[in-house]
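In this view, the complex is presented without one of its protein chains, the others remaining in place.
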Amino acid sequence: MEMAASKPMTKIATAPAAAPRRERLGRWRVPLSIAVLCVLPWLLPSKALAVNVLIYGLYAMGYNLLFGYTGLLSFGHAALFGTGAYVTGIAIGQFGTNWFLGMLAGVIAAGLMAAAMGALSTRTRGIYFAMVTLALAQLVYYVALQASSWTGGENGLRGFTVSKVGIGPLSVDFLNPIVKYYVVLAFVALAIWTLSRILNSPFGGVVEAIRENETRAKACGYDVVRTRLLAFVLSGLFCGLAGTLSALHLAIVPLDSLGYMMSGQAVMMTMLGGVGTFFGPFIGALAFLVMEDVLSLWTAHWQLFLGAIFVALVLYMPKGIWGTGLVWFERWRGR
Amino acid sequence: MSNDDLLQVDDLGRSFGGFVALKGITASFGRNRVTAIIGPNGAGKSTFFNILSGALKPSTGSMRFRGNDLARLPQHRFVHLGIARSYQITSIFPQLTAHENVRIGAQAFASRYNIWTPRASYHDVSERAEQALADVGLSAARNRIAATLAHGEQRALEIAIALVADPKLLLLDEPTAGMGPEETRAMVALIERLAADRTILLVEHKMKMVLGLCDRILVLHHGRLIADGTPADIQNDANVRSVYLGQSLGYA
């Protein structure tokens, strides 16, 4: 309240570096995203990179729903990604479910995890949120580390290779990289369409209103805590789906998929692409993965440059690649 | 007075730690009247307003609005009962257009958690928002980003957001704060129009405006209600005079 008045960092977080709200491509954003992703494997040097863009792009997209659109900076999304991945692996490897039930279990588990984390973290206000989500994700990490009979502990979870996916008599070879890409894309496309619907829904409007002005949103009659909790759960479902796809893709779940760095990657990719923009997360994931590839070829200490680039990004280009591009476009149009 | 049945507060009080911001406020408010709450800085006006709008919970006392107990109600329920407010420092959604701002206000009565249906399909919500914009004279600015509106327009927009809830009780916290004479006149005219069919409570420093606009004035001082009456009563009240020592009421 007034306590914070003369501290330097007191401005209410209006949309972390909010990009211009009206993306010109709004109406076509879903078909456009899917079209670009359809040709992506032919534009990138490797199919493996393309699959990673899909999975991490989806992860960042789910994260962006919470950070960009709802305005909540979480440092614990690895717990949601990792829960999706682990539960899928455990369902297939230890309970012998088919691939689809495994995925379903993973996504639902991530949603439940998000509900639990969200219930605790959305009770706190403002600056606590980042700290609490980080700590809760660490809790999940250490539980997974200790429950090694289920999770494989430090060695990660193995032994659930899915070689064919299909419905009924129709099945395709999931080990073929290009087939795998399009199977993953089918789920990612579904997620993109769903997200677009959420953003266009009444709830999508409320979420943005709360980000813009929490006090006014409350006075307008919206239950801010409950709305944020729902946004957290939806975000968790997307990130859980990303984790689930990652488990199927890699046929292993490393313990690091629950780690602090994994949470940080969601933040970095989203910032890099453009917080609160529709295309930003995928662009950010692509930029991040390419940067990682290129830098790590060149030096073992690529994280130094990654960190420095991120610091520079926050200082000089907080709207990210796509967000900044949109600003330039609007300026050019405005002339 | 059988008309005084819209809002009743009884022995309302609020303290922060050891500091008593408001104490023993008892009053009733009837329908379709304009009441001003005045008092020097720190008199407890904001605290009183924040309690009436649900932003703060009272430490003591009770408040009833149209038969509903408000004391323990969460803030977001207030507007659904028919109490809406504006803030001393303009509180709008700066990056949304004027129409979207008001739309959010209207949507709370149609859908809050629907994640699937396109919000553009809620035509009645949009129309309600258009009407509220028209009521405050902002129809022409409907597509402008709120942050780019002039100060007076932003104040009017905020009232439109409150108005779209069709409140029975409208709380206006210094509606003319920071306005020049021209904008102030427009705002007074707007309030007079709105007062025709709803109850308005306002906090205001411009005494001339208060005396011309309101039919009742409450004076707070050090968190207590020291006077309650018609503008004429208040002008002649010895207590009030001593509080506003050296200031001539009516020309401030």
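Labels A and B are assigned to the chains in the order they are written; within every chain, residues are numbered from 1.
The rule we apply is simple: a residue touches a chain if its C-beta (ideal position, glycine included) is under 8 Å from a C-beta of that chain, and two chains touch if they have at least 3 such contacts.
Going forward, contacts and distances are computed from a predicted model.
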"Imidazole glycerol phosphate synthase subunit HisF", "Kinase A inhibitor", "Branched-chain amino acid ABC transporter permease" or "Cytochrome b/b6 domain-containing protein" - which is the UniProt name of the missing chain: "Branched-chain amino acid ABC transporter permease"
Touch partners, limited to displayed chains, of the chain removed from view: A
Residue touching the undisplayed chain, where the options are A:A35, A:L175, A:L190 or A:A308: A:A308
Candidate in contact with the missing chain, chosen from A:A191, A:L245, A:M271 or A:L289: A:M271
Listed residues A:M131, A:I178 or A:V294, member touching the removed chain: A:M131
Missing-chain contacts mapped onto chain A: 1-17, 73, 75, 120-121, 123-128, 130-132, 134-136, 138-139, 142-143, 146, 260, 264, 267-268, 271, 301, 303-304, 306-311, 313-315, 318
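Criterion: only the chains that are shown with their structure count from here on.
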Touch list for chain B against partner chain A, complex: 53, 55, 74-80, 84-85, 87, 91-96, 100, 103-105, 107-120, 122, 145, 161-162, 165
Of all residues in chain A, those that touch chain B in their complex: 14-15, 18, 21, 197-198, 200-206, 208-209, 212-213, 215-224, 226-227, 230, 234
